[in-house]
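This view holds just a subset of the chains, kept in their places.
Read from first to last, the chains carry the letters A and B; within each, the first residue is number 1.
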Amino acid sequence: MDLSLTDTQQMIRNSARDFMTEHIDSDYVRKMESHETGTDKEIWKSLAEMGWTGLLVPESDGGAGMSLIEMAVLLEEMGATALPGPFFSSAVTGATAIAEFGSDKQKQEFLPRLVDGDLVTALAFLEGSAAWDPGVVQATATRSEDGWALSGAKVFVPGGAGADVFIFAARTSQDGAPEDSLTLFLVDAKQLDSSAIKSLDSISDDRFAEVDFDGVTVPPDAILGEIDQGWPALKRILDVSTAAKCAEMLGGSRKAVDMTVEYVKERSQFGRAIGTFQAVQHRTSEMATDLEVGRQLTYKAIWKIAEGKDYEHDLATAMAYMSDRFPEICYGAHQMHGAIGFTQEHDLQIYSRRAASARVMFGDANHHRKIIAEQMGL
Amino acid sequence: MRYEFTAEEEQFRAELVEWIDELDDDYKGLSEAGSDDDWAKSLEVRRMLADKGWLTLHWPVEYGGQGASMMKQVIFTEEMVYHSIPGRDGFGTRMLAPTLMVHGTEEQRKEYLPPIARGDVQWCQGYSEPDSGSDLASLQMRAVDDGDHYVVTGSKIWTSQAHRADHIFFLVRTDPDAPKHRGISFLLSETNVPGIRIEPIINMAGHHQFNQVFFDEVRVPKANLVGEENRGWYVAATLLDFERSGIDYPAQAQRALDELIAYAKGMKGVTGLPLSEDPDTRRRLVDLQIQVDSTRGVAYEVADMQGRGEIPNKEASMAKTLGTRLVQDVHRFGVDLLGMYGQLRPGSYLSQLDGRMLDAQLGTVAYTIFAGTTEIQKNIIATRGLGLPRG
């Protein structure tokens, strides 16, 4: 057992903090919420220069070849800063998808661009009920002369309007369980008419869109992984993304606790700092305790994934916990901040809005509780 | 003992609900923190209420009101809130008017009560200051005596609707040397006078609900002093004989819960079954209904006590802590129930229940903070209610 960071991890934390301090403040975060595509090309390039877009990409493909632990350390800082943009969607979800399941040709085509900050990817999985479950996919891909004809619309595609490549899940076989009949495709966004992409206005900065793939045809080599084996691949991609999301939420939670500790030391009522009131002390200490638990659960799950251990139970536990507690920590922070934290000018609300989205990404707490129940043999 | 309303009260409820049913749908569900157009419509409804006599339902007959029983007032609030009907006038009819009835001069009553009763005027309330929130009595806005005027300088914050108000009632410090509760006075002013500047504060749900109101040497005639000079704290704190049961909260929550139940029954999940068949969803719906019934029970109790002339001190604080938490809980669950769709804003493509759950989830964050935080309410329950010694 050694719960400390390695030197490399510590270095990544430090450079991340330096970078965020220099480039990202809450005004920037606010400004980006009304940015057209959600991708600030300049910052996106800087992230690539830091080596972060390629952190998970193997060195053989031009990346840094680091593990999910290093990525988690970085994401914790990004979560604490509420960094806007397509980093998560591309450098975590997209990089995992292509690096782990791409053909050599696909890797050569896409990974260098991703590492260089020239490629934004987006997962086009959810439909209808938006459950994070293979059964949600009704979209189809049918063999055509030139390849595959796609059909169906996807919802909650993150950064939909700014993506260069979609990772599209479709049923390629109508009989059989959904687990055995999905196939993933890499779809170039240029194939889509701009009218096919409708923006959703969400509370957070995910830039979700509905993307309609009807009428798009892709070549045979657009398949990512194996035919009808899309779900096992997608599950892996979602698992890595879930773990990464926990790290991001951990960063947001930490920031909400830190802001609260600062505020209650400074704010004075009844002639004393409100941090001297026992009710304030106790609520703040509960928030800090939740945060500490979240840190342990999150890094344990991430370590297990990174080390190739059996991680299902720990990952579901981390996500069920963070999904419940990140919003709860934010509610506590609001209560301790009083009226000022309820305003748009105050930074706290940035984190409580992030929490509302992060907690349901890749399955909410109940979704993950069901996985835990299975893992417990219930 | 009787746990139901009288036949007369039920008749009043029926009449009210019938009126609501007939009201044009355009008027329903409007937020007073909404657009200018929404606000204009709210004022139209207010004048309809004035015409029905309901705007001053709770006023004594001598002031032109209906002198309605406490329970009728409860019914009125409950149905108006449940059906999301705008137009009630919290600051004018429910706060300032009763204060003037007790502490105002004959001139003040004559001047200010009739326009309030007609729904012709909007008041706002200037109590909190940037450094005086929970510790309101520490307020610092100064009023300097200048003969027949006070000259007022300072600022008020969290002033709801100030940008739509014609008048403001507010507390100022008239004696900086007195103990903090004893140097405060209660004043009235128009908002459109030299020296008053109103700056919007946008809340985290994106609504312009609050303002900061800056006073720069504003001249307020002494005729606008309510009650005695330096007794303003007690003027503001007067226990008024108007319904303060907190019934708004369970009414609002029941409405949201009913919408969520209907949604859960109508919407199929990925399994093909309605969401209402999911055991966790059922459990949470039931728990919320228990919470609504619990809170409503205490709200009725407060009203019943008031109706019998008792002063429901701890019970009113209980109703507030329960009610504010309830309204938060029901909307947080609402956002949960909508899953990924829960994060879509009102007006967004594909939003469910028009994004109301999200909007209210954000908006109700403030419920446990404003009008006496939950922490302050629990202090009150412990010290005033249970007689525990002050800390």
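Rule of thumb we're sticking to: a contact is a pair of C-beta atoms (placed from the backbone, for glycine too) under 8 Å apart; a residue touches a chain by one contact, two chains touch by 3 or more.
What you are looking at is a predicted structure, and each value in this text was computed from that prediction instead of being measured.
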Overall stoichiometry - one representative per chain kind is placed in view: A x2, B x2
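To be clear about the criterion, only the chains that are shown with their structure count from here on.
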Centre-to-centre distance between chain B and chain A (centres being mean Cα positions), rounded to whole Å: 39
Residue ranges of chain B in contact with chain A within the complex: 128, 131-135, 138, 157-158, 201-204, 206, 210, 268-271, 280, 328, 332, 335-336, 339-345, 347-351, 358, 361-362, 365-366, 368-370, 373-375, 378
Chain A residues touching chain B - in the complex, by the definition given at the top: 126, 128-131, 133, 135-136, 155-156, 198-204, 210, 268-271, 277, 279-280, 327, 331, 334-335, 338-339, 342-346, 349, 352-353, 356-357, 360, 364, 366
